[in-house]
Structures are given as C-alpha cells and as structure tokens.
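All protein chains but one are shown at their positions in the complex.
Take a look at chain A:
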Amino acid sequence: MKVEFTAAQDALRKELRSYFEQLMTPELSAECDEAMGEGGGPLWREALRQMGKDGWIGVGWPKELGGRGMSPIEQFIFVEEVMRAGYPFPFLTTESVGPQLAEFGNESQKRDIVPKILAGECLIAIGYSEPGAGTDLASLKTSAVKDGDEWVINGQKMWTSLAHFCDYVWLACRTDPDAAKPHKGISMFMVPTSDPGWSCSPVVTLGGVRTNATFYDNIRVPADAMVGELNGGWKLITSQLNRERLSLVNFGPTAEMFNNVVRWAQQMEMPAGGKLIDEPWVQINLAKVRAGVEALKLVCYKQAWAMSEGTLEMADASAAKVYGSEFFIEVYRLLGEIIGQASLINRKTEGANAMASRIERLYRTASIITFGGGTNEIQRDIISAAGLWMPRATR
C-alpha cells in the first residue's frame, strides 16, 4: 500500500492545474456563475470541446475506446482538477453514462455516441425518477412498447436535470409490466431530445438551479436505441449509480474552497484589530473542515483505485456518497460561520465577495445530493446489508 501519488500522477495534476488556469477565462467563469454552476452556455460548450480535442475527457479510458489508456485514478485526478477550476463538468455524461455505453452499448452506440462524448460534443441526462417513483425506482411506469422494429415510449420523468441542454436522455422504461419482480421488467434506452414527442418544463429549486420535468409522448425509437438486454436495465441502473456516486462527492471543489477561505481569513483585518484567522473558533472550524476533506479525498481515491482493480464494492460506493453529501452540508455551514454575515449575501449584490456568495448559493444547493443519486437512507441500507452482512427487512 502506498497512499501517496506517484511522481507521474503529481506531474499530471500540475499539468492539469495550469491547463485549467488557461482554459477558465474570466468570461467563461462569469458565464458559469450565471448558469448557477450548471454549465450549458456557448463558452462552456466550447471549453468542453476543447478538453475533448486535447484528449482529457477520456484520459483514464482504454485506448481502444478512444481514451488515453491511463487508469481511473488519472481519470479522477482530471475530474478533480476540472471541478477545482470551477468548471461545471458534465460528469453524469462522461463519468457515469459514458462508461456504461462503452461497456454495455451496442455497436451503433459505441460507434456514434461514445466518440462524441469523448469529444465533448454529446450530453446526456438521466431519466429515472417519476412523479410516483423516486426512492422506489423499480415501480417506474414510463413504458416502452414494441411495435415492429421500433419501440414506442410514453410517460413522464421528474428531476431530469440538465435535460434542457442535453442531446439524449438515458431513460429507464418498463418493458415488461408483468414481470415477477418489478425491477426485472425494466430496460434502458437512449432517447434523443430532438424527437418531436419529447418536451420538458423547468422546475426551479431552492438553490436557484433549474431541473426539469420531462415528457415522452409516443416517441418512436429504433430497436438499437436500447442499451444492454431487454428487461436487463436494473443492473445498468445500479452500476451507473455506483459510478455517479463517486463523481457526486468529488472533493476537489471543497478543497479549493477551504484553501480560499484560509487565505481570506489570513488577510482579513478585524475592525477591532487582529486577523480573523487568529480567532480560536475560526481555527477549530477550519480544522474540522480540513480533517473531513482529507477523509473524503482518501475515500474518493480508494474508489478510483478500486475501479482500476475492478473491485469497487457497493458498500464503499454508498459510504462515499453518504459521507460526502452530508460532509458538504457541514462544510458550507462551518465555512459560512467563519465568513459570517457576508455568507448570506447573494452574488448579485453590488460589491459582493465572490467566495462568500458562492457559499451563500452552495448552502442552498447542498441538500440535493443527500437524496439525489439514491437517497442516503437507501445508501445506509446498502451499507449495513452489503458492508456488514446485516439481514434487512424485505420490501
């Protein structure tokens, strides 16, 4: 065991850090701020294509799939650095659905969609939840019915984030309403948002971030729009979620924010004299964040390593998701306390401190991932059952 990065990994990180310093122009940063950290604007798209051209998006992908052939650890270093730079990286596409398509997709998906993902030219939203199917995802009702060589899709999805600027929805549909167990009658489809039967309407959230309700009205897709096997969707959903969980709790942005708050507090002269950072309670808050970030870093990298070894454990993926999502909320509280009143000021206020107003926004958005990506109650069920062998109640 050697928990330190290799010299090559350190060099890669350095290279990426200066790469993103160049890439993140003030104009791009401003556009991303305007998009509430979601991306989707023209400069954002251009930057994504640039990353694709420069071979970064698939740095840890096998060469035969168009990547650079490094490991998931290098892939994670890349994602950490792109997120540290403040670029809203479309990790659902690149880190979770993309690898699923590369592994389980059919020839046309591998030929037509995967290269576009690596080129930064294709974006995919995830269509799981429905008005009546959230945590109990297997009860979903959106249907795909076979008609000749085609599938006809009808239904509604909720919380289809990013869908308003995505090219496809990775859509979970019921293909066997009579399956013995509900999760055995689900298949996955790649549904183009350009279809006239597709529509979406915005849902504005506490954090100001837009998500969507999406509607599927007699959308006809060819047979090869299906991913994996008929009625074999559940396995794809769970392994996609395991991958997503790691990306959701990437520690990079938090590490960067911690460093920025430390630098700020070191310089902040108190009107009554002295520096803010000399306050013992400020130091304690910072130390709590620092100790927590360290754990998150290790949890993330252990999983990236496990992915490269092919030994990613379900309980570990869930533990990372629970720990990270709940820790983020704590971080925004602890750092917000240090910043004080300024951490309540929206960035649109004239003269607002950009770092402080970022915390103002993040504190409002942080609750999303304690339930999004599989609610933490279910994650804890998974941990006690798969990690500690505790028999659980049947549902």
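Basically, contacts are C-beta pairs under 8 Å (C-beta built on N, C-alpha and C of every residue); 3 or more make two chains touch, one makes a residue touch a chain; residues count from 1.
By definition in this document, contacts and distances are computed from a predicted model.
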Record-based protein name (UniProt) of the chain missing from this complex, from "Multidrug ABC transporter substrate-binding protein", "Alkylation response protein AidB-like acyl-CoA dehydrogenase", "Fe-S cluster assembly protein SufD" or "Competence protein ComF": "Alkylation response protein AidB-like acyl-CoA dehydrogenase"
Option touching the unshown chain, where A:A179, A:L230, A:A306 or A:A342 are the choices: A:A306
Contact residue for the chain not shown (choose from A:K2, A:K181 or A:K348): A:K2
Touching residue (missing chain; options A:P182, A:G232 or A:G387): A:G387
Chain A, residues in touch with the chain not shown (by the definition above): 1-6, 9, 73, 255-256, 258-259, 262, 265-266, 277-278, 280, 282-284, 286-288, 290-291, 293-295, 297-299, 301-302, 305-306, 309, 315-316, 319, 322-323, 377, 379-381, 383-385, 387-393
